[in-house]
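What follows is subunit A.
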Amino acid sequence: MNILTLFVVIPVLTVAGILFTKDLKQSRMVSAIGMTVQLILSAILVYLYVTERQAGNMAPMLFTFDALWFPALNIHYAVGVDGISVAMIALTGVVVFAGIFASWRMEFLSREFFISLILLATGVFGFFISLDLFTMFLFYEIAVIPMYLLIGIWGSGPKEYSAMKLTLMLMGGSALLMVGILGIYFFSVPEGGQLTFNVLEIAKHQIPIEMQRFLFPFTFVGFGILGALFPFHTWSPDGHASAPTAVSMLHAGVLMKLGGYGAFRVAIYLMPEAAQEQAWIFIILTSISVVYGAFGAIFQKDLKYINAYSSVSHCGLVLFAVLMMNQTAFTGAVIQMISHGLMTALFFALIGMIYGRTHTRMINEMGGLMKVIPFLGVVYVIAGLASLGLPGFSGFVAEMTIFFGAYEHVDLFHRVATIVAVSSIVITAVYILRVVGTLLMGPITDKHFLHLEDANWYERLSTITLVIGITFIGVAPLWLSDMINFSLAPLIEKLATVQLPGM
Partner candidate 1 sequence: MTLNDIMFYLFAGSILTFSVLTVTSRRILRSAVYLLFVLVSTAGIYFMLNYNFLAAVQLTVYAGGIIVLIIFSILLTSHVSEKAVVAPVRQQIFSALATAAGAALTILTFLQYAFTPSASPAVEANVHNVGLALVSYGRDGFALPFEVISILLLAAMVGAIVLAKKEKHLATAGNQPKINPDNSSKS
Partner candidate 2 sequence: MIDNIPLNSFLVISTLMFFIGIYGFLTRRNLITMLMSIELILNSVNINFVVFNKFLYPNLLHGHFFSLIVIAVAASEAAVAIAIIINIYRNFKSIDVENLDQMKL
Partner candidate 3 sequence: MNSYAYTLLIPLIPFFVFLFVGMAEDKLKGKLGGLIGTVGLGIATFLSYYTAFKYFITDHVHGTAYTSVKAFEITWLHLTEKLTINLGILIDPISVMMLIVVSTVSFMVHIYSLGYMEGERGFARFYSFLSLFSFSMLGLVLATNLFQMYIFWELVGVSSFLLIGYYYEKPSAFSAAKKAFIVTRFADLGFLIGILILSFTTGTFDFQTLVDPNGPAISSAGGAAFMGLSLLTWALILIFVGGAGKSAMFPLHIWLPDAMEGPTPVSALIHAATMVVAGVYLVARLFPVYALGGPVALEVVAWVGAFTSLFAAVIALTQTDIKRVLAFSTMSQIGYMMLSLGVSGYGGEEGLGFMASNFHLFTHAMFKALLFLGAGAVIHAVHSNDMSEMGGLRKYLPITHMTFLIACLTIAGIPPFSGFFSKDEILVAAFHSNKILFGIEYLVAGLTAFYMFRLYYSIFWGHDRHYHHTPHEAPLVMTIPLMILAFGSIFSGLLPFHHLVTSDGLGFDSHIDWMIAAPSILIGVVGIAVATLMYKTENSRPAAVAKTFSHLYRWSYRKFYIDEVYLFVTKKIIFNYISRPVAWFDRHIVDGTMNGIANLVVFCSFNIKGLQSGRVQQYGFVFVSGVVALVLIFVYLL
């Protein structure tokens, strides 16, 4: 069997396995085994990919596999990966693994919970391996739908409202996306040719510029909603705040990346001309996202809201970089996706663990936790420092790559936008330190906190996995950036051929 298909098959098998379990213990064990296998598989994939490239395989996509499954519309199950997808798959593997351990104590309807969670993961893995737009869209929907159940059933606070809001907004995004995808499908191939959904095939043709102008906004906004593009980001704070820990982790860590990845793989790759023409609108929006999310985070009191707004800011940076459309910025965007995925998953895991102990998420009700739960405190500080872009952690690498990529443009507009985006690093520092200060430092504010227990083994496993990911990329980013860089070559070539009057 093709190694990529395994990425879909193993979660499905795991789900099937969970169906036969009886209680929390068994179902979490099955999930943990399944996702561990998945994590190992991701590592193997990275290894295979790197060796294959070193062996001189220059094909744009590796490990491809193609099977026709709906002949009438020429829909294929076409899979294949390049460096970017490999990186995203590795990220997903890590985050899902950590997510399973973060929900080790999901007492309520545990079987159903793990099934939904892994179903979501299936969708995400499928999305990253797909080369066929329709299959990609299908997996996208598979990833979004369980979200509704996961938030609506296992959430907290106004969970029904949040679940509904999140699902509806994402569905709205899908609707736009569907228009975009169908438009691409019908207009990509010149008159008389066989219509196709295959990304690589479509990329060989040129979509007429008039159609691109029309389709690009649909596709980009469709993915942008998932990537929390201002002003379509409001599902993110509510959704994240209501979601259970593992779901926030997966959602912010991985699902939001589908937006960035899709914007990049579909919108920009297939419609470069329109992208260059219309980029300025979205650059303005994403610059606003970046600064606005950061300012929004300063004022929040709920830990999850803070983190959700910080996600808006960081994911805004991803889209910002994608729109800059040069090699460096693209590399930065991908690294930022991975980095933010790991960081924010770590944050949400920690918030869940802290909430599980203090039963509040309001920072002004907490204080001095460093003394009682030093492990979680230290990891929180690490996550915070990573988030504000400290060297040695992945965030720094990503941000710097993005800034340098963005600054490569010589015109004033791009440079001003870059400087606006750069200024977010200060604001980030402000809100991160504010949280760290109120939450962890200072005297203990509540005597109930004196008896809190520090992290368990599974909590340690979950957080340490993520911390290792963050620092590994932060300390040795070269392999990753080279892997991404190489895969960007076809896109850069395509962009280089684009000549537009007046740009």
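By our rule, a contact is a pair of C-beta atoms (placed from the backbone, for glycine too) under 8 Å apart; a residue touches a chain by one contact, two chains touch by 3 or more; residues count from 1.
Basis for inclusion: all candidates are chains of the complex that A comes from, given by their letters.
Quantities reported herein were computed from a predicted structural model and do not represent experimental measurements.
Candidates 1, 2 or 3 all come from the same complex, and the one touching subunit A there is 3. Residues of subunit A touching candidate 3 in their complex: 165, 168-169, 230-235, 237-238, 292, 295-296, 298-300, 327-328, 368, 370-371, 385, 388-392, 396-397, 400-401, 403-405, 407-408, 418-419, 422-423, 425-426, 429-430, 433-434, 437, 440-443, 477-478, 481-482, 485.
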